[in-house]
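Selected chains only, in their assembly positions.
Labels for the chains are A and B, by order of writing; each one numbers its residues from 1.
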């Protein structure tokens, strides 16, 4: 491995690890002595500066880390701020709705209703200020219970939870809906069949 | 038998085992010698049982399916056996395709050697900003809970079974469809569903049409789900 490659490899290692990496660790990974490792690090630092990279190498004591250059903080902030406008996923909407209509409920309840794990979605919704912990249930394990927040009300233009739109009653499709509904059912099943039969795509 | 030293774990499931046996015996997947296949499959399962192995229920399910297939093959009327065999063949071919694609994919894993970085730990206000109509919540709720507002949706496997297993009345519906087409005229596909009284009847009719297509007995032509679809009897079989 030539020196250029080693610089690149160090960069990749620092990038992937995300956290600070000690000089000693670099020595171990590349089986070189401290002096050589330091040399490589200096080369990496120089190359980043010379190629006008948006990333720089920071050295603290004997620990190295890649981070973004200060002058671009503004754009990073903007990115993060724009992220707040990313619409919720379908899964997030479902979790939110299940909790909104049944609150306060445990995560386990939501999972039971949806049939899939939703820890990730719940914590994202807490981060987004749409859900919050409302205490614990007096049950073995004392599970947390969740409910909606004021921000939730704001995002859905509701004055209070009493204003939650009513879920239309189910007009029990089993009885007397005649031919049209039957055909719908057939089509639904056709869909299921289509799904279950191999379809080659090119 | 020569080598019954496989471990069950070596197979991804009953289909995998069947394909293994087909390859080993150089059988033609399009026209499997079903008796050979069945005997060897059963023998494998027995061997596994002898070795005190935990046999996954899927393997036993397939075994019972094969035994049933063998049983009906012995009956003087072969129609059902043919159908079941066709079904199995189609499934095996499909799974075989899946395995080939999986093999291709497994040679393309170079990208797994690349690593991404976890997001920077920057503290920022994550409060959600978008405004939605409150009706959106109803949709999402109905979507999560289902129209019937069941607390628990039935497990998805239920649907696999509706399709995987023949509903009892499919053969009766095959007769029904053929009778409707008696004389060789065209019929609107939709009309076959007229007067159906239950969901399972609709399913059976639809499956019957597919079965008839598969065995070259009817021909389906046309576009869309509307009027243009017609069922024609292909040959005068009666």
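Here, a contact is a pair of C-beta atoms (placed from the backbone, for glycine too) under 8 Å apart; a residue touches a chain by one contact, two chains touch by 3 or more.
Everything numeric here is computed off the predicted structure, so don't read it as measured data.
Across the entire structure, the chain copy numbers work out to A x2, B x1.
Rule of thumb we're sticking to: only the chains that are shown with their structure count from here on.
We define each chain's centre as the mean of its Cα atoms; on that basis subunit A and subunit B are separated by 34 Å. Residues 90, 94, 97, 115-118, 120, 122, 124-145, 147-149, 151-153, 155-156, 159-160, 162-164, 190, 193-194, 196, 199, 202-203, 205-207, 210, 225 of subunit B are the ones that touch subunit A when the two sit in their complex.
Contact residues on subunit A toward subunit B in their complex (touch as defined above): 12, 15-16, 18, 67-68, 76-77, 80-81, 83-85, 87-88, 90, 93-98, 100-101, 112-115, 127-130, 151, 154-158, 163-168, 170, 172-173, 179, 182-183, 185-187, 189-190, 192-193, 196, 198.
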